[in-house]
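I have placed the structure first, in the form of structure tokens, so that the comments after it can refer back to it.
Complex shown without one protein chain; remaining protein chains in place.
Up next, chain A:
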Amino acid sequence: MKSRFLFPHKWSLIGALLFIMGFVVAALNYHYKDSIDVMQGDTTFQINEVLHDVAVLLWLGGLFLVAFSKERIEDEQIAQLRLDSLQWSIYFNYAILALCIVFIDKWHVMLGVAAHFIFTPLLFFIVRFKWAIYQLNRSLKNTD
């Protein structure tokens, strides 16, 4: 059984690098905020905006590649775990979102929190999927 629409295995490494680069860009943006402010006119706003966009895109792209690169041996059991984890992450994501809606009363705070839900489905999926694979490998060691 073949999983479709997956990137080659090695691309997950590229994904991890992109994800880390996202933090570097975000840190640079934060660190040089004041010096950029010295510049004139609309340029300040644009540079901060662009760097912010770049950071978010790096995080998204990185998470995406890590989540949807093939495993070293991508067989039908891995495909099953992938599907289970995807379902689990969507369930979990919306459960957390519902909790946030119930417990965060101020709507502008809620908007700030909701912005993070751009990343969480991918993040929850990766954690759940890698955990399942770790458990699988551990069960193999136990039987040796």
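The definition used in the following text is that a residue touches a chain if its C-beta (ideal position, glycine included) is under 8 Å from a C-beta of that chain, and two chains touch if they have at least 3 such contacts; residues count from 1.
The working rule: contacts and distances are computed from a predicted model.
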{"item": "UniProt protein name of the chain not shown, from \"Helix-turn-helix transcriptional regulator\", \"FeMo cofactor biosynthesis protein NifB\", \"Glutamate/aspartate import permease protein GltK\" or \"EboA domain-containing protein\"", "value": "\"Helix-turn-helix transcriptional regulator\""}
{"item": "Chain A residues touching the omitted chain (full complex)", "value": "1, 72-73, 75-78, 80, 136-137, 139-140, 143"}
